[in-house]
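Only one protein chain is missing; all other protein chains are in place.
On to subunit A.
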Amino acid sequence: MTDLSVDVVVIGGGATGAGVARDVAMRGLSVVLVDRADLGQGTTGRYHGLLHSGGRYVISDPESARECAEENAIITRIHTDAVEQTGGLFVVTPEDSEEYSEGFMAGAAKAHMPAEEITIAQALSREPRLHKGTKRAFAVLDGTVDGWAMVWGAVESAKEHGATVLTYHEVDRIHRVGDRVTAVECVDRKAGGRITIDCRFVINAGGPWAGRIAGFAGCHDVDVVPGRGIMIAMNHRLVNSVVNRCIYPADGDILVPVHTVSIIGTTDVKADDPDNLPIPRNEVQQMLDSGAAMIDGFREARAVHAWSGARPLVKDNRVKATDTRHMSRGMSVLDHLERDDLHGLLTITGGKLTTYRLMAKRIVDIMCEQLGEDRPCTTDQEPVPTSRKTHNYKVTHRLEERDHQFQEDQIICECELMSRQMFTELAEENPDATLDDLRRRLRLGMGPCQGGFCSTRAAGLLCTNGIQDSAGATLELREFMKHRWMGLWPILAGAQVRQTALDEWIMRGTLDIDHAPGDENPPERYPVGVPADSEAVEVAR
């Protein structure tokens, strides 16, 4: 049975897939974007939030550096709501040799990337917490980007141009007739049931899962090596601009101020399964040590949350598979026509969040050529619908909004200044959304209390607004706290332990959440990475 019929199906709702869907839609083709979970729930959402100036690549990969510099300017312009123009520094810490920094300015000039060396006094006046022993500092145009806001912006734009977006739809079959892809079949994880989408072309933007997806079309041995990296959000903005260690790219070499926190990252370890990414204690310690090289007193600062993401890197025979850092960081396109004699399928992996638009343009160009369509890319021309205002995001913007409505609306999440109206509007627009889905767009529970106060209020609002009954809202509350805990327990120390004690006191002591109606320890409702014909899906039906 056919439920939908379009020109193109894009599989994967991360930055790459969202960018491709937007690009395809803007070229006037009909498109459906599917993801097995929410948008930006994979690698895109498990990111430190850097919008590259190109500085990271001036020496190792000048071509990447030039691309980053160009795309940075475009993304800043078309995604004003997602991008904060923080600026950035490359610093030589007391623990680093000055050798790498010798070539920095020359590399920047070659890549046409704006950069200047500033004095240590100037660097300290910009970032007073910088280590006092900092040896050199270069100012660049790094920015920060909220990956979720960017993806949702791109998707809203795609929808405006006619795209259909199906989240929580997991592809488990790609139909082919002879040497041609004809349709994609998915399981609807929330509502249950299956749908089939007829199409002329499929773009596989499954990131670390792209190999498995290509397999559904009978294209085997697409080897995507997940490079796992952990990131830790520190309470407060320890810095107000991006601080990079001016060394060959290494672990824990960057501290990024995003919204109300600053994020240190990252490690790079080959992972076997992108659905099972641990946050090992030794890597947490490594991040804290690296932070201490850049920032005085870093270890005494408060870590509020950690997460683990998987870079999708296609295996490259030039280096050992276990050493993902030295693989190509550029995008990699697998042309299945050339590789497998199959018409109508392209796989795209790799790349950087900063260059997501450029990657989309390149792969859609290839697709158009194969389809014999002459349709130019226009994605750099217009801001996405969520960005049609003049100014870029600033960390103070919610405070400013609050100033205008503090006598009209309640603050549900004090840490992130999320108001009752923001929450109820989005929840009513998306009645299927879990609290975790809403969190990614509203930052609910992402501040210091990690849901201790706000999650019960949010669950209550779902009930008050008739979106959930009390048992459903209680389930949401439990699941939300369980998910927060995954990123809390590996980093618990100092003041965050004290907060956790208070949260436990409230949740278990005062509310007695463990004995409220419903399953005390409910199974995951929308598990990712579970084969579609498994028991979990049967239950969901």
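Criterion: contacts are C-beta pairs under 8 Å (C-beta built on N, C-alpha and C of every residue); 3 or more make two chains touch, one makes a residue touch a chain; residues count from 1.
Everything that follows uses one rule, which is that contacts and distances are computed from a predicted model.
Undergrad: Given the choices "Cellobiose transport system permease protein", "Glycerol-3-phosphate dehydrogenase subunit GlpB", "Cytochrome (Ubi)quinol oxidase subunit III" or "MinD superfamily P-loop ATPase", state the protein name listed in UniProt for the chain not shown.
TA: In UniProt, the chain that is not shown appears as "Glycerol-3-phosphate dehydrogenase subunit GlpB".
Undergrad: Using the document's definition of touch, tell me which of A:L51, A:L288 or A:C368 contacts the absent chain.
TA: A:L288
Undergrad: List the residues of subunit A that touch the chain left out of this view.
TA: 281, 285, 288, 299-300, 303, 406-412, 420, 452-453, 456-457, 459-461, 463-464, 469-471, 473-474, 477, 481-482, 484-486, 489, 492-494, 497-498, 500-502, 504-506, 508-517, 521
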